[in-house]
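Heads up, one of the protein chains got dropped from this complex, but the rest are sitting where they should.
Up next, chain A:
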Amino acid sequence: MSHLGIVYALLGAALAVFLAGAGSAIGVGIAGQAASGVVSEDPSKFAKVLIMQLLPGTQGIYGLLVGFITLSKIGLLGGGMLELTPQQGLLVLAACLPIGIVGLISGKSQGKTSAAAIGIVAKKPEQFGKAMLFPAMVETYAILALLISILAVTNLQF
């Protein structure tokens, strides 16, 4: 029972990486299908649609970042792991949830928006800049969640 606190904290780090990573994988997958459709007819648009496809990939990076910070916070990376109570462990878990949950949902949504924006690039490549703004809007909410997760994890006092 003495390790329950650290188990909760690790679970938080794992969820941040797993959920946000899954969101990005789904999103990049959806956008990748659309990108393949366009490139199969017009390979000259490869660079533009590749950028669109990569947009939903950031959530996974945010999840990874929060995971690292969490592991560092609990001392798992630098040695000398902290002794956490279950309550403290749950606090770390709660701090990791924003980027995990928002990363999953926004990753998928951003993938769908990217796929739709790839449709714009397919028909009007000169509108690439405007097309990129639509999926970029979804990014805002992943960044907000990232901020809260980082602030929460780094400001927890043990």
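Annotations for the structure displayed:
Here, a contact is a pair of C-beta atoms (placed from the backbone, for glycine too) under 8 Å apart; a residue touches a chain by one contact, two chains touch by 3 or more; residues count from 1.
The criterion applied here is as follows: contacts and distances are computed from a predicted model.
One chain of this complex is left out of the view, and of "Ger(X)C family spore germination protein", "Phosphoenolpyruvate carboxykinase", "Sugar ABC transporter permease" or "V-type ATPase subunit", the protein name its UniProt record gives is "V-type ATPase subunit".
Residue A:34 is the one among A:34, A:69, A:92 or A:105 that touches the chain not shown. Hidden from this view is one chain, which touches chain A at 26, 30, 33-38, 40-42, 45, 112, 115-116, 118-119, 122-123.
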